[in-house]
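Just one protein chain is left out here, and the rest sit where they should.
For chain A:
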Amino acid sequence: MLDFFELVKKSLPTLLEGTFVTIKLTILIVAMGLILGLILAFCQIYGSKPLRIAVAIYDRIFRSIPELVLLLLIFYGMPGIGLRLSPFYAAVVALGLRAAAYMGQIFRGSFMSVGSDQLTAAYSLGMSEYKAFIYVIFPQAMRAFIPPFANEYAIILKDTSLAYAIGVVELLRQGQYIITVEYEPLPIFLAIAGIYFVLTFGVARLLKKLENKLKIPGIGV
């Protein structure tokens, strides 16, 4: 038992190094998902018909291909067309493109959750589409956005471990290195699992707090 904790303690700095990479991956993928997803959602809601169809095709593609296949495709396949990415950025791009498809749907759902009666009322007051979006749709959509976003965040964080497959030295791979040296899989894998748990659960709690703070009185009590 003592060995168990000793080993974890000894490995912790290396694991934290990996954790840092995992966090960096997560942040970049979430950011890419948010920005690209927002653009996709706008195109789908306000865009012309061809644009909406393009978004639908994008959506279908990135929801249908397994992430591991996406990762391998971007990392090993892209150099074939002259686009060579480091394992780290290949992972960001592959997982970010996928995240954008999901975030786009989440954004769209949150924008649509604001009733058209409120939009009509906003226009009747003389608000432009822009003002109606900023003052009426956005503040409410943001609230609807948080719960599904929390869910998607957890998926993104956990799926960064797939980057292991193309050689990104993130948390899981750092653990593997330790295991090949120490030959003690159980404590190391448990420690890795624990770190993922803290990252997932901790942020979920924070987002839940934010959600409660923003809750509109009288709704959902």
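Everything below uses one rule, namely that a residue touches a chain if its C-beta (ideal position, glycine included) is under 8 Å from a C-beta of that chain, and two chains touch if they have at least 3 such contacts; residues count from 1.
Convention: contacts and distances are computed from a predicted model.
**Q** Leaving aside the chains you can see, what is the UniProt protein name of the one that's missing? Options: "Spermidine/putrescine transport system permease protein", "Amino acid ABC transporter ATP-binding protein", "assimilatory sulfite reductase (ferredoxin)" or "Sarcosine oxidase subunit beta".
**A** The missing chain's protein name, per its UniProt entry, is "Amino acid ABC transporter ATP-binding protein".
**Q** Kindly state which of the options A:Phe42, A:Tyr89 or A:Tyr123 is in contact with the chain not pictured.
**A** Looking across A:Phe42, A:Tyr89 or A:Tyr123, the contact with the absent chain belongs to A:Tyr123.
**Q** Going by the contact rule already stated, which one of A:Leu15, A:Val136 or A:Ile195 would touch the omitted chain in the full complex?
**A** With A:Leu15, A:Val136 or A:Ile195 as choices, the missing chain is touched by A:Val136.
**Q** Could I get the residues of chain A that touch the absent chain, sorted low to high?
**A** Touching the missing chain: residues 115, 117-118, 120-128, 131, 135-136, 139-140, 143, 216-219.
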